[in-house]
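Heads up: the structure comes next, in structure tokens.
Shown here: the complex without one of its protein chains, the others still in place.
Chain nomenclature is as follows: A, B and C, assigned in order of appearance, with residue numbering initiated at 1 for each chain independently.
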């Protein structure tokens, strides 16, 4: 798992690539989100476009990141979810937890209307 | 190895995809070229854009196709040669046998000036 | 026909069974969705084997036997651990607490595969999963699939 961070319209975009699979990945993702919360940056879009696969431990990493933000009244949105990952969200019913959008624009816009 | 055939400006374009590696591939490629020669179609562009790799047996297949056309006063040009394949052409000095072009347009144009 | 694979018990190598299955499956009459489901299941099985079975000891390998023909792929994953009390678990239930961070691996394998079983053999613990293609006519590029289908 690799994370590239940038900002747009007051929203942090985390471009994730590689595999999301536990091991060292857990800390990397959670620490990134904790740092953002600490800096007062609580609107985060996670771009999964470069992710080849997620396993169930990786789902846990996403849930943990989601919870970290939620606890601080922040929000995590997902974008560019592949068919393979979408299928795991369906099977585990996590699609009802994660807000996922087709494009970065839509994800960013979704913060404005809240 | 899969081959998709089409024609443009009197030139046959063979879009090859998969792996070029001997076994059943040898006959498929040679037979395709023999049929073309038989039909009087002797200007052929082989598009390697969809090819993941070529092994030395695959090089033999390309050489055999090249020879088949040459013997009938036809010509075979290559297009979309990846870095990986280009490296094998360098190492085996086959770059001096095969004419390779950056784009289909250039490959087709090269027939006109001869 | 059979492919065998073994790799060290580290997350770093979980991409390897994935690419092997994707590559093998591209020569068999499976759809991309079916391959993704099998591949995800195998990654779950390997994750459990290296975490729970081999306790992340690099030197202890995770071992895969992949048996296949055009009508099925059957994969058995071996680890060197004690296993667990699988008879008492209902695989068909996902965690009801959606915010729970773990405990979805076996449920995912069970949902994605046509057969799932656990057993012990010669001091190893094993999970076996079977995937059967819904249709033997592969959408789009059935070239190689046809080639192997003719063999039997």
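What we mean here is this: contacts are C-beta pairs under 8 Å (C-beta built on N, C-alpha and C of every residue); 3 or more make two chains touch, one makes a residue touch a chain.
Everything numeric in this text was worked out from a predicted model, so none of it was measured.
Student: Can you name the residues of chain C that touch the chain not displayed here?
Tutor: On the chain C side, contact with the omitted chain comes from 1-8, 12-13, 15-16, 18-20, 22-24, 26-27, 58, 61, 144, 147-148.
Student: List the residues of chain B that touch the chain left out of this view.
Tutor: Its contact residues with the unshown chain are 19, 21-25, 52-53, 55-57, 59-61, 63-64, 67, 83-84, 87-88, 91-94, 96-97.
Everything below uses one rule, namely that only the chains that are shown with their structure count from here on.
Student: Could you find the two chains linked by the most C-beta contact pairs?
Tutor: Of all chain pairs, the one joined by the most C-beta contacts is A-C.
Student: Could you give the separation in Å between the centres of chain B and chain C, each centre being the mean of its C-alpha atoms?
Tutor: 39
Student: Report the inter-centroid distance (CA atoms only) between chain A and chain B in whole Å.
Tutor: 45
Student: Give me the residues of chain B that touch two or more other chains.
Tutor: none
Student: Multi-chain contacts in chain C: which residues touch at least two other chains?
Tutor: Counting only residues that touch two or more other chains, chain C contributes none.
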